[in-house]
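Provided herewith is a single structure, encoded as structure tokens, for subsequent inquiry.
Here the complex is missing a single protein chain, while all its other protein chains stay put.
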Amino acid sequence: MACKLKGKIVKILSGKVHAQIQMVWKNTPLSVIVTTASCEEMGLREGDSLYVLIKGTDVMLAKSFSGKLSARNRVEGVVKHIVHGDVLSKVSVESQGDLLYAIITNMSLKEMDIKEGDIVTAIVKSTELILMKGEDE
Amino acid sequence: MLSIVLKKTWNAFHLDVDFAIPKGKITTLFGPSGAGKSSILRFISGLERADDGMICYDNATWFDNERNIHLSPQQRSIGFVFQDYALFPHMTIEQNVSYGIDEKKNKKNEVEKLLSLVGLSGYENYYPSQLSGGQKQRVALIRALAKKPDLLLMDEPLSAVDWETRRQLQEDLKRIIRSFGVTTLYVTHDVAEVYKLADKVVVLQSGKIVKQGTPEDVFLGKRLSTRIQLAGKVVAIEYDSIMAIVTVLHAEQYFKTLIDTDEVQRLNLKIGDDVVIGAKSSDVVLFKALSMV
Partner (left out) sequence: MMFRKICTLFAICIFSLYAGLFLSLFYFFEGSLFLETLLYERTLFSICLSLTAATITTVFSLFIAIPSAFALSRYNFKGKSIVDLVLEIPMIVSPAALGAVLLIFFSNPIGRWMQDHSFQIVFAPPGIIVAQFVTTAGIATRLIKASMDEIPRKYEDVACSLGASPVKAFFTITLPLSRKGIIAGAILTWAKALGEFGATITIAGSMAMKTETIPIAIFMSLSNADIEKTVILIFILIGIGLGMLYCARVLLKKVPFDWK
């Protein structure tokens, strides 16, 4: 998985089909939607520590972000490194000592004029995140 | 239930295991080569003796080092299928299959019934050298099952057949073993095979059990929140500038997955590796098959 953030569950809002897992990773709140079945099978409890997996292709970047947006997860960080591909580019963003990746189009990269050292906000919808328990891999 | 406690030391290698095999189920013994899987089978079958331990099938003690009990293979009710079948080359298929059947009468009938079960009717008078790998495998299986053993031991029985045949044979094996309801211990180092066959998996690493449970539990299962989890084999890796397309074969279907190139390197992903695909159920699109036309 593209990147892994270790967080702690603060609250679980259980619905009929879905459960919203509210977490904190360092100082940043994160929200993850999983099915209630997964939540039960994994035996998730408030206070548990576990990994949040974020795929680079699911991450969008914003610069000087303002206004309202429905996506729950917003992480502010500094652009560390950019790898240019033919259509897509991979932008590494450092935030609170962890690295996140965003795969965005070269067009957006150019339009937004993203350079190393820029401050950006990485945004992901709750439904895109995956939870993983303990151990690596 | 078959309970197994074994200790054995060869020079610097120590085998020390303690596990149980549920009755009537298929249990796989999984691990890399050299982990001691085959040795465990030989101890359970009585072909070799461990330094210490105990093997009990229900109330019958097969091996107890302290009480100096060590039943010979013919006193244990077992069937053993070897890696390369080990069909007796000088005997016909009929003679091979009937080797373990004691009663004289009905022998021929019994053999016919068994052969038809694996789709090999009419092959009675063939010699093993005249059969294909898959056919030999099926003969080896029914030969082991012919005397209706309590326990079936299989030592990587499909490692010598090609990939296509293997998928087919896995289905056959499962069907036949289920129809006999025989307790089975199956040695393999193929994750996909574990997923396909096993009710329980015992993971062995350098002589020690590191994990056991259902395949789902052991390999990923309750650790990942994705509802879609498919075990398969990597069949192709194509690199784009920053993303790689990894093609995974699962149950005769190809799945293409997009992964960060760095990730491929970090995992040291190669063709032939066993992997599990995880996907969120909210990330799929669904069509009715006919509306695709």
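The letters A and B name the chains in turn, as written, and every chain counts its residues from 1.
Note that in this section a residue touches a chain if its C-beta (ideal position, glycine included) is under 8 Å from a C-beta of that chain, and two chains touch if they have at least 3 such contacts.
Since the model is a prediction, treat every value here as computed from it, not as a measurement.
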Missing chain: touched chains present in the view: B
Candidates B:Ala20, B:Ala86 or B:Val235 - the one touching the absent chain: B:Ala86
Touch criterion as defined above, residue of B:Asn11, B:Asn59, B:Gln74 or B:Gln253 at the omitted chain: B:Gln74
Footprint left on chain B by the chain that the document does not show: 45-47, 72-74, 78-80, 82, 84, 86, 88-90, 99-100, 102, 127, 129, 143-144, 146-147, 153
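Following the convention adopted for this analysis, only the chains that are shown with their structure count from here on.
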Chain A and chain B, separation of their C-alpha mean positions in angstrom: 40
Contact set on chain A toward chain B in their complex: 1-2, 32-35, 37-39, 41-43, 56-57, 83-90, 101, 103, 127-128, 130-135, 137
Footprint of chain A on chain B - complex, ascending: 221-227, 240-243, 258, 260, 263, 267, 278, 280-283
